[in-house]
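Input: one structure, supplied below.
All protein chains of the complex are present and in place, except for one that has been dropped.
Up next is subunit A:
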Amino acid sequence: MILRNLMMAASATALMATGASAETLRWARAGDSLTLDPHAQNEGPTSALAHQIMETLVMRDHSGALVPSLATEWAPSEENPNIWVFKLREGVTFHDGAEFDSEDVVFSLNRAMTPDSDYKELLASVKEVRAPDKYTVEIETDGPNPIMPNNLTNMFMMDKGWAEANNAVKVQDYEGGEDTFAAKNANGTGPYKLVSREPDVKTVLAANENYWGQGEFPLQVTEVIYTPIQNAATRVAALLSGEVDFIQDVPVQDLERVAGSDGLDVRTAPQNRVIFFGMNMGDADLANDNVDGKNPLSDVRVRQAMSKAINRDAIKQVVMRGQSAPAGMIAPPFVNGWDEGMDSSSSTDIEGAKALMAEAGYPDGFSIQLDCPNDRYVNDEAICQAAVGMLAQIGITVNLDAKPKAQHFPLINNLETDFYMLGWGVPTYDSEYIFNFLTHTKGEKYGSWNGTRYSNPDLDAKIVALASETNLPERDKQIAEIWQVVQDEQLYIPIHHQVLNWGMKSNVGTVVEPEDSPKIKYFTLN
């Protein structure tokens, strides 16, 4: 860690020596931030913009590693394993000059735990947040929580005094009918200050001269102009014509065009998002198939056969134009618990699949409906179309029903689909997050995205126990065991890990952040 910081500081000072004039970065992506209220929306573009203005206790750098931000060190308390102690950075000020201290942390975390907050689930285990002194914060949880810091990487800190003075103590809600001050204004500790903002049009940020990280980060960009450009063709055109310097989502069909243009680069990296199919294996009979009285998907051999029928390399080459990494498990490679062997375990084997189908009693296959979104993931509908052809090879006739995401996701949540596509990102970088939402039996608190109807009380108990297992090697062992069950049961059919493509002028220097959340303070310009 120390070495890393030193190296960063050294490279930063070297870079700072070269240019100090006003440097503007014009940044575009498909969607705008929905609100500046840091706790109202847990959504990609919203937190990506917030990261420039506000800060968290701990954060992820562009490699995905957990690094200090407003907290300099953190550890579980030696007396009580239920308490995490965070030491805060001293001498940090908000943009309006107010000092940042433990009062603000207590206020912000409590605000993030109110019912209108979108972040309350990540803090669900928190019992109390305390400030024993000005630069120390204690977070007490119900039982030990070994990965508490991982949950805080998007938990932004607000100034208590500012929120109280501007009537922004409450998180913005939809029924109030009032503009929350915090939805349109921001006062953070971050590297950039809000200059102006017109929602869906333009947001202008300027460098914060009093930023604590001066000298530690490149901070070469002194002005940021952020514009959402929804239409993909227009977005690419704006980059090609030089009207913007950096776009976050280059459509796969335009990659060569952008990469082949003078002065433009495409930077690519695996994204923290895996795409897969889920199947209804729990119901006695399916509504959307042609088999009466039983559920073919409840047979693990059928699920394995379906997985073997999918040719992931063909999807990569033909549908994704090379922009994907075939997957064998539903965890992205950055996540704790990811296993190289498991992730490369899926292979195409039509003969083997046919044999499994015959063994399961479906030598002639069956027909079923596949529900698929058409505006959520990269080429989502095309992936489903490819899967239809592949499954036909083992006799499964698939009726594809592709819909906008606003209609697709309710099918999963209301258990109205028997075969569906889903994508999953893991903000905590830990397998527990995947198990909680996708593997645990669906119920009030857990399994809210588990549309498989899979229910295994033993496994549920193991998943719940992960939350308080403080012996990390033991915890990793438990995680591996749960994954083994998920893999053996073929709970899901993994397809691939998505790849991110950032397009930018060649003079813009950055690596691609796996969560698609650029942090401009790391950008260099030369």
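The criterion applied here is as follows: a residue touches a chain if its C-beta (ideal position, glycine included) is under 8 Å from a C-beta of that chain, and two chains touch if they have at least 3 such contacts; residues count from 1.
Throughout what follows, contacts and distances are computed from a predicted model.
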Hey, which one's the missing chain according to UniProt: "Electron transfer flavoprotein alpha subunit apoprotein", "ABC transporter", "Sulfurtransferase" or "Glutathione transport system permease protein GsiC"? "Glutathione transport system permease protein GsiC"
In the complete assembly, which of A:80, A:234 or A:344 touches the absent chain? A:234
Given the contact definition stated above, which residue among A:128, A:164, A:200 or A:313 touches the chain not shown here? A:200
Taking the full complex into account, find the residue in A:27, A:84, A:119 or A:502 that is in contact with the omitted chain. A:119
Even though one chain is not shown, subunit A touches it at residues 34-35, 37, 40-43, 115, 118-119, 121-122, 172-180, 183-184, 198-202, 227-231, 233-235, 237-238, 240-243, 375, 403-407, 409-410, 413, 425, 427, 437, 442-446, 448-449
